[in-house]
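Worksheet: the structure to be examined is printed underneath.
What you see is the complex with one protein chain gone and the rest in place.
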Amino acid sequence: MDIKAYIILSLTLFTIGIIGVLVRRNAIIVFMCIELMLNSVNLLLVAFSKMHALSIAAKTSPTYAADAQIFVFFIMVVAAAEVTVGLAIIVMLYRNTHSVDVNFLNRLKN
Amino acid sequence: MLGTYFTFPELLIWIPLIMGILCFFFKKEAVVKSFALVASLLTLAVSISSLFYTNASYITYNVVSYQWMSQIGNTFYVGLDGTGRILTFLSALAFPVIIIASYNNSYKNVNAFYGLLLLTQAGIMGVFTAMDALLFYFFWELALIPVYFLCSRWGGEKRIQTTFKFFVYTFLGSLLMLTGIIYIYLHTPPRSFTNGIQVDHSFALNAFYSAKLSVTEQGWLFWLFFAAFAVKMPVFPLHTWQPDTYDQSPAPVTMVLSGLMVKMGLLGVIRWLIPVLPEATEKYTYIVMLLCVAGIIYASCIAMVQDNLKKLVAYSSIAHIGLMCAAIFAMNEIGLKGALLQMFNHGINIVGLWIVIDIIEKRTGIKNISQLGGLANRAPALTILFVIIALANIALPLTNSFVGELMMFTGIYRFNPWFAAVAGLSIILAAVYTLNMIQKVFYGNTNSITTQVNDISLKEKIILGAIVLIIFVLGIYPQLIIDLTKETVDALLVNVKQKI
Partner (left out) sequence: MKNISDIIWLIPFLPLLGFLIIGSARNILSRSVTGMIGSGTILASFILSLMVFWSVKNGTLYSLHYFDFINISSLKIGFDYKVDQLTSLFLLIITGVGFLIHVYSTSYMHAEPAKDFAKYFSFLNLFVFSMLILVMGGNYVIMFIGWEGVGLCSYLLIGYWFKNNDYTNAAKKAFIMNRIGDLGFLLAIFWFISKTGSVDFDILFSSSTLAKLSPADITGITLLLFVGATGKSAQIPLYTWLPDAMAGPTPVSALIHAATMVTAGIYMIARSNILYSSAQITQNVMVIIGMATVILAATIALKQNDIKKVLAYSTVSQLGYMFVALGVGSYTGAVFHVMTHAFFKALLFLGAGSVIHAMSGEQDMRNMGGLKKKLNITHITFLIGCLAIAGMPPLSGFFSKDEILAASFAESPLLWAFGIAGAAMTAFYMFRLYGMTFLGKFRGTSEQKDHLHESPAAITIPLIVLALLAIAGGWVGIPELFMQGGHRLEAFLKPVFEKKVGLPGTHTLTHQTEYILIAVSVVLSLLAIIIAVMRYRNYERTDKPSSAVSRVLENKWYVDELYQNIIVNPLRALSHFFTNVIEKKGIDGIVNGTGKAVNYSSRQLRWVQSGQVGAYVLLMVLGILVIFIIQLFL
């Protein structure tokens, strides 16, 4: 398939993610949107990796094609770690404020 | 013992440092005070004995260098040369005087107060003896930090504001200097240590002297260093922290600041600025001299209309320091030697002045000239001693400052007669404000406050008497100090002449 399709899909997902982060106030939704953005990037990385694997350069160096996919794993690990910490924070937040509204989190002001 | 395990400069640093730290552990006021006094007297004893070992054959007594962070080309390198001897002797002498003078003052947390005071002394001694740029910077800050605490915790009503101003000025200066030190360090020649470590650059004084710097680089480095030193001295227009700080600090701290710490700036110029950046010095001498001369007149004028006794002395000090700075930048033998001599004399005189002002303030609770008057009726001994010290401060012949000022003015005159003539006006202005002060504080009739003042005690008489004695001894036979200046000044002039 043409690489363009992947790019468009990835871009769409990423935009949705950004808009979600910007407009939604529910912390969990915001969180999911961040995940969406990360995964759109993962998708793009895998797509490009696959594209490059067919190129001439990849034939001379077998590790070349795998580089991007290793990054995807990194991102997935980071995302998982982030989710654990983030969700923990949200749970604590809910216990204290009985709300998961991010606009409620302006205590640091002043 | 000496020379094998210890050298004079080390003792001068370690004694106050260790004693200062120990001071924090005492609780009783009397114990703390006597301990601090003993510590300072011990330092004085070391300093006096160091004056007898000036000969080159005693070099092992006077210079030492330990490995310390060799990887970056740094050593613990301290030494006493002529200038160092004058200034360490001055600080060793000043501290017992200051501690005795403040013996009857009571301070909260007295252990911390005297502990910090002794730490300051250690820092000052370090600055005067350091022969390594990083070490110099280290001691420079070591001397300043206790002073911040002393001012902010034991000062007058406006102490926080004042300390903040002092802090901003001096720290800004220090940072500029640090930048300069690092830049020069990166241009110093490589050095190899005895243990085989090879480094590309080093912080040693000699390495700094042989650093390869273009004239443009020297130009901006000059202003980095000069800013730091000028703040410390202080030179117009970087002086405004000083009157407030002197006014608000507790008396012993004021004495340390004005008697000793301003000399750090002057020493910095002599040891770290001019020989390291001779071409830039040559290029900017006129500007510096102009600043100094303008500052002399400016400060003298302000002193004339000051009502606050402490600020008056502060401005008078700015004028005197400006003169010393100008004499140093005149870059000739007589001016430099005069400035070094005067650094010592100024320290003695101004400590004397502060002691008297402290006595007056303690007895009357007033520091405004206009509210005082007629003290001579009540305290004749104080009056006599103060008049002598005040007249020494305005360089009357046969007092110590006369010779210093004579030499400094001659030096400035050689540089440019007009500068000497304009700066000379300060001789007249100094007489005006000093006599005004004497007249308004001591002469005339007593008022309701001054009529209850008692004359000074025997202890105060001895302290002030000792200061007066030094004033006259050095006024009649100044050669004692002048001889000590020879080594430094000759080396400096040779060094500079070679490079230009």
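Read from first to last, the chains carry the letters A and B; within each, the first residue is number 1.
Basically, contacts are C-beta pairs under 8 Å (C-beta built on N, C-alpha and C of every residue); 3 or more make two chains touch, one makes a residue touch a chain.
These figures come from a predicted structure and were not determined experimentally.
Trainee: Among B:I145, B:C301 or B:V496, which one touches the chain that has been omitted from the display?
Mentor: B:C301
Trainee: Which one touches the absent chain: B:I59, B:I145, B:L425 or B:V496?
Mentor: B:L425
Trainee: Who touches the missing chain here, B:N332, B:Q371 or B:N495?
Mentor: Final answer for the missing-chain contact: B:N332.
Trainee: Need a quick check: the contact residues on chain B for the chain that isn't drawn.
Mentor: 165, 168-169, 237, 239-240, 298, 301-302, 304-306, 332-334, 337, 374, 376-377, 380, 391, 396-398, 402-403, 406-407, 409-410, 413-414, 417, 420-421, 424-425, 427-428, 431-432, 435-436, 439, 442-445, 477-479, 482, 486
Trainee: Which parts of chain A face the unshown chain closely enough to count as touching?
Mentor: Chain A touches the chain not shown through residues 18, 21-23, 25, 30, 102-103, 105-109.
Everything that follows uses one rule, which is that only the chains that are shown with their structure count from here on.
Trainee: From the mean C-alpha coordinate of chain A to that of chain B, what's the distance rounded to whole Å?
Mentor: 63
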